[in-house]
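Every protein chain of the complex appears in place save one, which is left out.
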């Protein structure tokens, strides 16, 4: 039988990464829709890594719940992952490391011997990719093309590596053919009639920001946000642009204060611990009205937490990261397209309302590669800051609304002040001034209500509302539920604060809003309840994303409980 | 007519502070109940300061809305404050600085000339206190006793100062007598039959912590928390105790991690900006399960904010100060007794559940002096940490509940880890371990449900629930509302998280919980709504406390609106 | 300075050293603007939190520079942002010993290593003024303050030798009683291409009045705590700088000066190796499959 959707899981150590890349790239070249997932231990080389490549003839939303094929490089990988194989799924295992009783659904390959045979002990990954290609009916040529591009690095050893990898592919395919085991192969690709790009979230975040005119970036390394720093360092080059590694996150955030004040469009990216360190500086940006974007790529928390696992537990902190009355705009992209357009929007929002904006990403997005329709950058309308051009003696903070911002070198010199201040920015703690300032700072948020949302089955009285990276598996769960005939709606937006115009009204009109999210406290449903929405969470805090099927079951249970009056949201 | 409750307001510069002290002290000595309030600009010497002394024959809850007597040392003070005088109230003004048309309710004294006359230009304050004493029927002897105690500092100049201040008192009294103006005097004191102490919040916080066994304190100066550092530096001395000024709040919080781990009962105090800087460290304390108390004395926020004004806007940050799933225990004292017992409880809680506890105080408490019944320290039951005494090879984190804590030098060595960890404290990011750890950390909170609450008129379907320093004015508003016949209940606790056993049930049973609070966002009502309580806020964000009368009006309006179906909490 | 709430504005205590520093900065800004034909708006003052930092609100000139009055201890990273974001601005930091050398001390090394082209004027009064008299890093060992009732436990930091070691490329020292001399020093510092610090003894008359120690008092037999640079002093000579700092008294003048490329220079020259500016469209095209 031919499948239209095929999931391969690799479980091993560092070598699985290239195997994943090779397979994904070959599949994409062949016209399939590809979606990868990876999860690492906090370690440099080695340690148990597992990855997944989903290959489909149609676009998919999630990484796939259960693999059709498991490639286990070691016993630990097999033991941990074979329970996840879908019934009838096949295992390819490294027979050099361990053995399995033959059951017609597994076959061993001594990948190390074969790699040695081609004279490249590191080619174990290509052996397995050869075997997989054979099993699921892929042409080896596409893998060879990937191999050629990847290893043409202008080094003497290039040719030998490319050749040996190609040979390893053939040996792997051979071994699979010999095994006698065969699994469903994948249906022919239906290549899209539009241009595609193969991208990761860091590419999209960087590009979106640049397309919106970003010209200043600093960052301190931290997993998984480092990728964005690295991307920026080599991409955002040229005159009047500045990209730099700082000595700490406290330096980063305060540097952005200075550069944003100086008229640049500024951004940094960090993860949980760095975000916590930026707390005081974010409060300053809010108070002094400095445009900036802070990307927070969530990992598992709290504290040093789980640096290489995914979680959605920084939401509370992003919404109000600092003491005092502050409430940050938060955009949480749910897929790679949204990383691009969300990032651009974050830059636009920051400039538009003259204050800090949080772009809330997460590990699961950060480790995903996908081939998507080439985004149309011309859809990004660049917004420029309202700059003051009048005479000196300007009352920067006199209005209760947004006002033009003077830029050093230009007219209207004022003091950007973290202490409560009068219309010139000078420190004053009179009651009337504090009331005025507070209204001004919160009032400006209303400029940001132009977010969009998507809604399906809007008539349903119960709706589900995932956020961020949970969008993908939740969308699959939604399709399952609708197929099962459950009357449930779908509401999704990446604009968590402020919500798009009209969104709150819709949400409040529901009898129940079910929020699947990857944290313990059910942070988004709690924030919705703050806003008087009858919301309840379905939570998971394992460091891994939801499985669509299980999620669908849990949602259905909650819907039933609600119908029986057991949930009094 | 005689009043049983008399409010004097001083408006001037630095000299009003001693005048306030003198009057308060004399009133307390005479057997009255005294309650002071002060608000300063962010400046060292000079600048407009105003203070208030409330003198009553019965205990009072708030600082008093409208003064019966205004003492204006300068024109700015008069202009700003005379509008607040209650109808018929009297003004004493410094006629050296400005003049007022005679209206039978004001009289000028050239306080500077009189001070010069007694040979002590700084004695202007005592001149006014003499005049006030004359007006409201106080004996000068009590003020003289205060004067003597205060200025017996073992210096050569002592005698001259004391004498000249006494002389200034007499001249002031004389001038008042001559003015021909007379105001209501205050009814005779009804001295309590119990011992009293005259205290401030920093005294009570320090003492409560010490009574619970605190033996380690560090802090970095910041208004208004510095007072606690200063108190500790000279009071918590002696063997096995350690008190020290740090080089930053980041040093403070991490030092507490080390000392709490080492077995000490530890505390620091800070204010908003320092709290924000402690964000990452607080997350570590939560994750690594280190007992500690962080006192946050709220001032106006955000950022540097309003360092000398009062506000209740740090609540969100105190409840979840850091990234990841954390939720801090928070105790927010509402009066000076609660500062004492709340501080002791915070130390006990920290030791009991092995984690960080926030003691949330505020400026308005910090600047208050009051004579209160001498607290019975024996009511504080000292709780000791569960210390591990078994063999080595201990599984510190194996249990899903609290477990005994090893102390360096003793058995059971383990690693206190800010990364997710197994039972020994070693880093592991397995899903099962993270789930276990999360349950353990949140589960322990249930050990802290022994807080108490007070409830009046529990049958009412609408109740008011102030928190922190708003307790006082809110209580007066409640009395006013009850007198007016409004059917409203009162619910109060200083234990904001976790709530006392049973509290949430009561709150959820109400049709409306009205939360008066000093912030813009209505933070406590928002947190109650998170917990599915139908709560709405009445907010104020002027940097000043509520006036009881106005608050009562606003609550009454809200009750009416609710009855008319206009509030759909 | 705001004119509207003048009654309510921050004011220094009578005699505070910061008055003199303000005058000096006003002179220096005036001088620099004249020389470079720039305007006040081409200058940005980044202020710390402390009595000292309030200087940014207290300038009396008609035309005002831009200012940032941020949070405690972060003048340097803020200045890094301003200068790298607006290379043509003249950036001056005003901060106290607590702000710059305690909570803010981590930021000095990185800026020295980058040779960030800004001028820091530090008002050292050996105390935390604004929080009412606690010990600071420059408070001497054993000193009793409100937070050290039994005497300070830490040895004092010597800021000048610290700056020298950590690689600050221009170091000057003075005190607040000679605004004209100080102004000249600040102007020289602003001319320096790179990270310059003018460390000023600026007495706190309320909590740590050191005027007498600085100026001396013959009658009481107190020698002046200041010292002129010796004849022929060469600030490019590190050894001489170390010697004059080791003297212990407060030297008046430019202690050290070294010419090195600034951050902005290096940035332009190193990233010059980068490929020609890529447009977002071109970058996107590189991801095509």
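Labels for the chains are A, B and C, by order of writing; each one numbers its residues from 1.
Operating definition for what follows: a residue touches a chain if its C-beta (ideal position, glycine included) is under 8 Å from a C-beta of that chain, and two chains touch if they have at least 3 such contacts.
None of these values were measured; they are calculated from a predicted model.
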Omitted chain - touching chains that are shown: A, B, C
Option from B:251, B:362, B:476 or B:536 whose C-beta touches the chain left out: B:251
Residue of C:137, C:203 or C:251 in touch with the missing chain, whole complex considered: C:137
Residue of C:61, C:236, C:266 or C:286 in touch with the missing chain, whole complex considered: C:266
Given B:427, B:519 or B:542, the one touching the chain that is not displayed: B:427
Touching the absent chain when the full complex is considered, from B:154, B:238 or B:485: B:238
Interface with the unshown chain - residue positions in chain A: 41-48, 76, 220-223, 226, 229-230, 233-234, 237, 244-245, 247-249, 273, 303-304
On chain B, residues whose C-beta touches the chain left out of the figure: 25, 28-29, 195-199, 203, 207, 210-211, 216, 218, 234-235, 237-239, 241-242, 244, 246-248, 250-264, 266, 280-281, 283-284, 288, 371, 374-375, 377, 392, 406-419, 422-430, 433
In chain C, positions touching the absent partner: 102-103, 105-106, 109-110, 113-115, 137, 142, 149-151, 153-157, 161-162, 164-167, 263, 266-267, 270-274
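By definition in this document, only the chains that are shown with their structure count from here on.
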Separation of chain A from chain B, taking each centre as the mean of its C-alpha atoms, in whole Å: 44
Chain centre separation in whole Å, for chain C relative to chain B (CA means): 37
Of all residues in chain B, the ones touching two or more other chains: 41-42, 273, 303-304
For chain C, residues that touch 2 or more chains besides their own: 8, 10, 69-71
